[in-house]
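Just below is one structure, and these are the notes that go with it.
Apart from one protein chain that is not included, each protein chain of the complex appears where it belongs.
== chain A ==
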Amino acid sequence: MVGFALPRLKQPSVIPGFAPTLGFTVLYLSIIVLIPLGALILKAAGLGFGDFIALATASRTLAALQLSFLTALVAASINAVFGLLIAWVLVRYDFPGRRVIDAVIDLPFALPTAVAGIALTSLYTPNGWIGQFFAPLGLKVAYTPIGIVVALTFVSLPFVVRTVEPVLRDLDREVEEAAATLGAGRFATVTRVILPALLPALLTGYALALARAIGEYGSVVFIAGNIPYVSEIAPLLIVIRLEEFNYAGATAVAALMLAISFAMLLTINLIQAYSRRRYGHGA
């Protein structure tokens, strides 16, 4: 989280172990995250500025990046809306089979993404179970960006549900009752009282879903059709470059993806920090 104050070292505290835990955290993050990413940036830096720009601004690269980020944004947005709805239903109502549905939410996590991709493809091809209904409308789902959005929505479904659910469950019933005694109808209560309270959690879920969707590869390659400039995602382009032994090209795309992702997640985190401060969470 942004904006934490580093405690003075050697400060007496009832929660001991600051030094070893911080040390471990830094070491762990270094091995798992920072060193691999550092190596990537180092490799990209070795390219030289001119080469990097040339590789990064190649029209195929730009098309792939644009497709990846756009489809990820759409998928995360869809999940923000419907994930919230699912969380609402699971928390607010009790009905037979609620626990089963609750368990189903996590399935996209457990399923190998390739399996998901193949299953979705066979469903959404023009002669598939679902695709046949779209075909007469002239709408092709599989082998187009729409198919990519479907796959990304599938794999990133659990994030919003799982982040919003506990917050919604802990929401103080009295706050809603207070709004009602003040004359607010259900609509006003939901839009002015409940949604603002859920916003930080919703943003967290959105950020996680977005991050997951941007990096997704396994399920997309099956449903996308992978036509350059049309339905070729950036992670696939990286793999293609690697298979061509074009390590420089792969690194350039990867570094660019990393930079954009980082900027997006940082922005979301800043918004979140702001809203958290405003709403006084943890105060």
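Quick note on the criterion: contacts are C-beta pairs under 8 Å (C-beta built on N, C-alpha and C of every residue); 3 or more make two chains touch, one makes a residue touch a chain; residues count from 1.
Heads up, the rule we're going with is that contacts and distances are computed from a predicted model.
A.B. asks: Have a look at "Sulfite reductase subunit A", "Sulfate/molybdate ABC transporter ATP-binding protein", "Monovalent cation/H+ antiporter subunit G" or "NADH-quinone oxidoreductase subunit K" and point out the UniProt protein name belonging to the hidden chain.
C.D. replies: "Sulfate/molybdate ABC transporter ATP-binding protein"
A.B. asks: Given the contact definition stated above, which residue among A:V193, A:L242 or A:L258 touches the chain not shown here?
C.D. replies: The one listed residue touching the chain not shown is A:V193.
A.B. asks: Per the definition of touch given earlier, which of A:P20, A:G50, A:G97 or A:G183 contacts the omitted chain?
C.D. replies: A:G183
A.B. asks: List every residue of chain A that touches the chain not included in the displayed model.
C.D. replies: Residues of chain A in contact with the hidden chain: 172, 174-175, 177-185, 188, 192-193, 196-197, 199, 275, 278-281, 283.
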